[in-house]
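Of the protein chains in this complex, all but one are displayed in their positions.
Let's turn to chain A:
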Amino acid sequence: MSDLTHLSLADARDALTSKKISAVELTKAHLSAIESARILNCFITETPELALKQAAASDERIAGGQAGPLEGLPLGVKDLYCTNGVRTTAASRILDDFTPTYESTVSGNLIRDGAVTLGKLNLDEFAMGSSNETSAFGPVISPWKRKGDPGAKIVPGGSSGGSSAAVAAHLCLGATATDTGGSIRQPAAFTGTVGVKPTYGRCSRWGIVAFASSLDQAGPIARTVRDAAILLRSMAGHDPKDTTSVDAPVPDYEKAIGASVKGRRIGVPKEYRLDGLSAEIAGLWDQGVQWLKDAGAEIVEISLPHTKYALPTYYIIAPAEASSNLARYDGVRYGLREPGRDITDMYEKTRAKGFGPEVRRRIMIGTYVLSAGYYDAYYVRAQKVRSLIKRDFDEAFAAGVDAVLTPATPSTAFAQGEQGSTDPVEMYLNDVFTVTVNMAGLPGISVPGGLAANGLPLGLQLIGRPFDEETLFSLASAIERAAPNFDFPQPWWR
């Protein structure tokens, strides 16, 4: 019954409600796929017993007519979400065997709606990275292969690389992820999946290990736009435990799938046509414009003049917030502790041993830009530039633009070790098209646009008005229908 893993989430839901399949058999099919894909290193912790127990309970609820919107659907959870009774690592050594006694609001919402949780997915350490190579549990290998290069281990993107790879390899029907600068949309683009970064405040951040609190947002990765819409509806919603979560009704996003996009005004920002943008990415972008035109949308060129400052701004604000958030890892209340001759020595040794090189680097940059004498020159200036970046978008939307179309990434996925080993900034450039969205708190979606000449997926990004995820789902489904079909990789890893 291994073909059960090839159902879309929506089809699996329908097959469950019409009792063509059971949640237990659907879960078993995914557990066996996970078992045979350990070489990809998608999961940090597998929870098969828990999953089977949840599946059995789902079958009972379905039989009793009590099915929730995600009843019996097997999902993966990024290991940045705290899960009650299940070890949560943030892919860092410093959390050691930390086992929460509570459930994050978003993963709790999925369980409330009947989802089956298969385990905890690998990521870049504390979600800091764009290739899933900074995980203390080793890199994730993408199921995708570069044409004519069977030996290269392709990265699944990051930081939600376990989520994107597991969804692309059909190890789960969908997965949770988080996005601070592109960590949902870039890995989705690298793996031919759909990734949604909702509006800041749409999903609760409570119980998700914090990286940069003014930027972090939870969202889904799935294989179709419809599946992503179904997942977001369950994940989203107001939570009194997160004061930045917004008290606004959650629409039925699935209804936006296939809705007409006729007359929608789509902005194409000229500043995203970077010097040296590859012909293939530029070609995909033009193609995306054409697909939306064919669907009846109106295309307008827009200007977002502060675009080129977004990434430098991010590399001040995100490390500053991280250095503050990660101060809690001190070897006292949870996680790793290294003995020292006094308490300061204990802190310093614990943090040196527990944090990997990229996390240490970002904490140090953040500490520097917040330190006396540099705070105004770096941090306050960056917060002002961030205001300007947001204002660029506000003005475009005020002028009648409904959404913005851009490439999702500046290239296709690369192989392990190919980027950032000598200069950390090289890796940071992966987020050049996605990071503006976090700066402005807007929703963004990454949707596949087909395959590049090297055989790897390419993605387009749509950026929407605050809390207008529905328009993004309509536009993304129009692109999904128009884009060339492709098959996910055959399971060479078995």
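What we mean here is this: contacts are C-beta pairs under 8 Å (C-beta built on N, C-alpha and C of every residue); 3 or more make two chains touch, one makes a residue touch a chain; residues count from 1.
Quick note on the criterion: contacts and distances are computed from a predicted model.
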| item | value |
| --- | --- |
| Chain not present in the shown complex, as UniProt names it (candidates "Maltodextrin-binding protein", "3-isopropylmalate dehydratase small subunit", "Cobalt transport protein CbiN" or "Aspartyl/glutamyl-tRNA(Asn/Gln) amidotransferase subunit C") | "Aspartyl/glutamyl-tRNA(Asn/Gln) amidotransferase subunit C" |
| Chain not shown: contacting residue from A:145, A:170 or A:306 | A:306 |
| Omitted-chain contact residue, chosen from A:281, A:316, A:435 or A:475 | A:316 |
| Of A:6, A:20, A:384 or A:494, the one touching the omitted chain in the full complex | A:384 |
| Chain not shown, touching residues in chain A | 96-99, 101-102, 200-201, 214, 240, 243-244, 246, 306, 308-309, 311-313, 315-316, 323, 327, 330-337, 339-349, 351-352, 355, 360-361, 363-365, 367-368, 371, 374, 377-378, 380-388, 390, 423-425, 428, 440-441, 466 |
